[in-house]
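With one protein chain removed, the remaining protein chains of the complex are shown where they sit.
By letter and in written order, the chains are A, B and C; residue numbering begins at 1 in each of them.
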Amino acid sequence: MSVPVDYYVLLSMALFCIGLFGILTRRNALMFLMSVEIMLNAANVNLIAFAFYHGNLTGQVFALFTMALAAAEVAVGLGIILVLYRNFRDVDVTVPSAMRW
Amino acid sequence: MNEWIAIGALALVGILIPLGMMSVSYLLRPSVPETSKRATYESGEVPTGGTRIRFNIQYYMVALLFVVFDIETVLLFPWAVVYRDALESGEVTLMQALGPMLLFVAILVVGLAWAWRNGAVQWAKSPRQVELEANRP
Amino acid sequence: MATAFEFAPAIALFPLAAFVIALVFGDYMPKKGAFAGIFATAGSLLLSLWVLATVAGGEPYNEQLYQWAIGDQIGFHFGILLDPLSALMLVIVSLIALLVHIFSLGYMNAEGETGLRRYYAELGLFTFSMLAFVFADNLLMAFMFFELVGLCSYLLIGFWFRTESAPSAAKKAFLVTRFGDYFFLVGVVAIAATFGTLSFAGTESFPTAAEAAIDNGETLFGFDAETWVTITGLLVLGGVIGKSAQFPLHTWLPDAMEGPTTVSALIHAATMVAAGVYLVARMFGFYAQSPTALSIIAFVGGFTALFAATMGVVKDDIKQVLAYSTISQYGYMMLGLGVGGYVAGVFHLMNHAFFKALLFLGAGAVIILMHHEQDMWKMGGLKDKAPVAYYTFLSGALALAGIVPFSGFWSKDEVLFDALIVGLEQPLFLAAYAMGLIGVFFTGFYTFRMVFLTFHGEPRTDAARDPHPIGWSVKVPLIVLGVLALVAGVVNLAPIGKLTGAEITFLEFWLDGEYGAIEGLTYHAYHEAVPFAEGYIGTETVTMLVGAGLSLGLALAGAGLAYSLYNVPEPVPHTEKLGSVRTLLRSNYYQDEYQVWLAEGLTLPLARAADRFDQGVIDGVVNGVSSVSLFGSGWIKRIQTGVVTNYAALLVLGFIALLVVLGLHGGWFA
Partner (left out) sequence: MAPLIELHSWSALAPTLILALTGLVLFVFDSIDPRSTNRSALAGISTAGALASLGVAVWYIVAGVGDPTRRGTFDLFGGQLIVDQMALFFMVVVAVVTAMVSIASYDYFLEHAYQAEYYSLMLLAATGMSTMAAANSLVTVFIALELASLPSFALVAILKTNRGSVEAGLKYFLIGALSSAIFVYGISLVYGATGYMQLEAIAQNLEGAEGFSGLLGLGVVMLIGGFAYKTASVPFHFWAPEAYEGAPAPISAFLSSASKAAGFVIAFRVFATAFPIETMADIGIDWTLAFVILAIVTMTIGNFAAATQENVKRMLAYSSVGHAGYALIGLAGLTGTGSNDVVLGAAMMHLLVYGFMNTGAFLFIALAEYWGVGRTFEDYNGLAKQAPMASAAMTIFMFSLAGIPPFGGFFSKYFLLTGAIDAGLLVVAVALVVNSALSLYYYSRLVKALWIEEPVVERDSLTQPTGLYVAIIFAAVMTVVILPGFGPVADTAIEAAAAVVP
């Protein structure tokens, strides 16, 4: 008994779109970050599903790398959000808009 | 499709049980509003403020460090899985199998040492440090 | 073993060095740099003679020296072509330049001119340009030095730039010749684009290529090859007409008399004006391919010869007379070349160089004598007071009028003879011949009118009674040239040769490569290429005798009329008798007026319209483009709203657009 790979792809695409939707609609920097994490995990779902499908481990190992990098990204992101809060007293990503045009 | 029906049923039961318990308790309990009940619960102590307080920045620091170092250990995992097999197969020497991971850990140690020395894991500053900070331009 | 050819570049480089030296050190040198120029041109003359001797020894020279641009199809280079024609011309040019330099000592230095450093520097540059033009081995190099010659003439004509007339004359000379050169440049480009080469000589030359194209019946740029050769040849001819002051671009030349008389001598005898005719001779192999171009050359020449001669009749200023005679004489050369008389044209070019330099230098001497008075009516009776000037001037005048046995007779007669024999078969050319023939009469008349008014009769002013003495530096060049004007004809005594059967047409042999020449650049090759048949009245000898007798008779008639009218103690202007014709002639047939009208009435409105078009439409478009760009810029930069969520949205939209375009293109959705 195995689930066809198409389903995983659909799942990951749904996750990806959910994440994208979050990015486009949320103004809170933390939500933005979470949405990005969802998108990254969508990729992870794909990777692991395809690794299973193709029968090699590359995808799985790469998923681990992706997770590690995602964590690092979050760490940097949180640091930036912290200084953002200190400077703007807010974590709304639409507030800093002094530089434009 | 049989297997899928079982899974669906299990999920249904899993959702129904907590919902049922909550609704039963809502129906059975008496409702007596009182200010002390609405107050923030602080292990029986008299609360000193609202729930929306700002945490010490150190919480974030530690949390960030934790996330990073925690996830780095994930990378140890595939290595650990193949380590023994690799050695037993005799195709790689001990150094070739162990060396890269030691290097990896060493780099992590440099990072950790740096974070430590820069006070990322220090909960409070010692008087000497405070003094040093003050003297710094 | 060093040969003359290894030093050939030095022929031109000596005057260039003189130019630099005079320019930099002129003020600190004795005679303000004159000696630098004299030594340089003397060096050039010696080297030219050596080259002439070497070429005579049967060794022509055609080398590419320096390639300065290389393209896929064509390369541009500097090179030297030394064949009988260019070797001869080098000698002429360097000789005249040397004599002019020497004469300048007396004419410029002795008269206390200022700005002599500039004068000698420009003279050096002028000589350099002309010499380099003469030995150029390709049309583009020739064009470059052609332009440089024009520039130098502009500088020298405007030497007295503080006067009112000199700068405007210089400007006129520059602009009119530039108008012709414009066509020349187009022609150079057309020839380069058509034949892929600009060399004059060798297997890879454009005349050869043109001949091959005509023989193969190729179609070039939508024309058959001969028509195209005619078109390009006529374009180049534009430059020739401008430089050699042929109708209708002759108007600059009389005005150019504003320059120092020495400069006039150089310009008229050996450099600027000669450059045009020399160019026709240089690429004669090309023109020979096109009977149409040749007949146009012949007609322009014949017409100019007559036209300018008539205007010379009524002039009062001695230099003006000479100016019109120059135009007229170059008309004869063009006539000669146009009817296929290559030898005749070159022969006349050479003789004219000598006697016209002589006449101008003589006029210069007269002007010195007359304390800078140029009006012939204020002269008279100088014959006894300055015998050297008189006899040399007379020698030049006899040559100019074409009186046997002076050099001008032989060459002019040959030109007319060639025109006659071609005209006998192609009656159209008889008209050109007739114009040339009538021109002879006027030539004789104005020449001797000038001589008599200047040297004979009684002195009419104080200045003429008490002339300023002239020194050796004036006399030496006059004597040298005077002798040459008398004897230069011996190099090609064709009539005598035909009568006696003696082999004395040396110039013809020379140009025909008897002594060595580059294949294809010989008189014979040209003569075969020229498509005109020749006919004779009776026999060749009879024809020749008839032609020579006719022209000599007309010249003598002209001279005789002048004698009867002006060789009297107190001559009076007889020009009033001409009535309205006099006004017409004095006004130079209103040539200047009509050209000014062309400029003001036609060109100016056109230029205004073009300016309006440029300002309004072109600039409008340019300004419009720039303001639209800046406006667009203002609009495009608004995309960057500053809000990061918008960026994410635009980014995703852009991404999807790219996806859709690529998907539609690749057919993913099909």
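Here, contacts are C-beta pairs under 8 Å (C-beta built on N, C-alpha and C of every residue); 3 or more make two chains touch, one makes a residue touch a chain.
Here the structure is a predicted model, which is why all the values come from computation and not from measurement.
Colleague: In the intact complex, which of the depicted chains does the undisplayed chain touch?
Modeller: A, B, C
Colleague: Suppose we count only contacts with the excluded chain; which residues of chain B make the list?
Modeller: Residues touching the hidden chain, for chain B, are 107, 110-111, 113-114, 116-119, 136-137.
Colleague: Hey, which chain C residues sit against the chain that's not shown?
Modeller: Chain C touches the chain not shown through residues 626, 629-630, 632-634, 636-637, 639-640, 642, 644, 647-648, 650-651, 653-655, 657-659, 661-663, 665-668.
Colleague: Touching the hidden chain in the full complex, which residues of chain A are there? Just list them.
Modeller: On the chain A side, contact with the omitted chain comes from 5, 9, 12, 16, 19, 23, 29, 32-33, 36, 39-40, 42-44, 46-47, 49-50, 53-54, 56, 58-59, 61-62, 65-66, 69, 72-73, 76-77, 79-81, 83-84, 86-88, 93, 96-100.
We adopt the following convention: only the chains that are shown with their structure count from here on.
Colleague: Given which chains touch which, is the overall layout a line, a ring, a star, complete, or other?
Modeller: line
Colleague: Averaged over CA atoms, how far is the centre of chain B from the centre of chain C? Could you give it in whole Å?
Modeller: From the centre of chain B to the centre of chain C is 99 Å.
Colleague: State, to the nearest whole Å, the distance from the C-alpha centre of chain A to the C-alpha centre of chain C.
Modeller: Roughly 84 Å, centre to centre.
Colleague: Could you tell me which residues belong to chain C and also touch two or more other chains?
Modeller: Chain C, residues with two or more chain partners: not present.
Colleague: Among the residues of chain B, pick out those that touch two or more other chains and give their numbers.
Modeller: none
Colleague: Touching residues of chain A toward chain B in the complex: what are they?
Modeller: Residues of chain A touching chain B: 1, 60-61, 64-65, 67-68, 70-72, 74-75, 78-79, 82.
Colleague: Mind listing the chain C positions that touch chain A in their complex?
Modeller: 637-638, 640-645, 648-649, 652
Colleague: Given the complex with chain C, which residues does chain A contribute to the contact?
Modeller: Residues in contact with chain C: 20, 23-24, 27, 93-94, 96-101.
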